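Of the protein chains in this complex, one is absent; all others appear in place.
Let's turn to chain A:
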Amino acid sequence: MLSAKAKTQLGNFLFVAPYMFVFAWLLVWPLMSGMGLSLFKADLFGGATFVGLENYGRLLSDPVFLQAVGNTFLFVLLCVPPLAIIPLILALLLNRSTRVAAFFRGVFFSSSVLSVTIVTLIWRMVLIPDGGFVANILAVFGLPPIPFFSDPGIVMGSMAIITVWWCLGLPMMLYLSALQQVPQDIYEAAALDNSRWWTTLTRITLPSISRTVVLVVIMQCVLQFQLFGQPQLITQGGPNGASRPIVLFIFEVGFRRWDIGYAAAASQILFAIILLVTLGQYLLTRKRTGDA
């Protein structure tokens, strides 16, 4: 016979059981399967042979994979700071109850609802050196077109521009939501003290929304480490592999080469990178908050 407390606990568990079941089935189990698969030489149709850590060894000596890792970190570094700062500026500017602000909130959020296919089509027309929008403007001034997609030194910057334009809607909304929760009486007190705009921003606003800033940075890191659609659709990872991120590498290895065990090992490394970066940021910011 169950005790009354155990019965209550069991009853409580039943409320979360459906979610836990779906979570375990669709997330935990595939994750574990992927970890297991990374220890095998296998293709899409079975025939797996256990190879231990060989796939990881291959990855660490594969210059294409190492280049993809470097590309991914570069992309995250190019994307995350603008995606943390530009939406914050927009949110500060648009955090008012006027019709104009509401209109521009909609405008800046609208890019986020587009699919990656549409986004890349739009930006292809803007950046392509052969008759693109930017090239035409440069031509007016007698300047040569910029090879946004065919210069290895520029191509990741192009991907970052496209991604920032596409992704800034959600962080802006998160910042707006956080700004609207800062108590107005603090601002009133600051105004009574003749606080300047900059002082109010750095002493009241930013500290009040610091948790949201951390959330945005962590979220964008997780998202941007998974870059895939933009280079896949525009450059296929070129030129010279300069725009091939880890996920595109995984896709090519898994679905073009059918080397699914190797692709699974690369996926585990990406998972570990994202986990470490996220945990690192979380621990760092928590420590700072604690110190403060």
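Operating definition for what follows: contacts are C-beta pairs under 8 Å (C-beta built on N, C-alpha and C of every residue); 3 or more make two chains touch, one makes a residue touch a chain; residues count from 1.
We take it that contacts and distances are computed from a predicted model.
**Q** Quick one: the chain not pictured, UniProt calls it what, "ABC transporter substrate-binding protein", "Nitrogenase molybdenum-iron protein beta chain", "Coenzyme F420-reducing hydrogenase alpha subunit" or "Protein nirF"?
**A** Its UniProt record gives the name "ABC transporter substrate-binding protein".
**Q** Have a look at A:147, A:171 or A:245 and name the one touching the chain we're not showing.
**A** Checking each option in A:147, A:171 or A:245, the one touching the absent chain turns out to be A:147.
**Q** Which of these touches the unseen chain: A:15, A:45 or A:141?
**A** That would be A:45, which touches the missing chain.
**Q** Name every residue on chain A in touch with the hidden partner chain.
**A** Given the touch definition above, chain A has residues 41-45, 47, 49, 58, 64, 124, 128-131, 145, 147, 149-150, 152, 234-241, 252, 255-259, 262 touching the missing chain.
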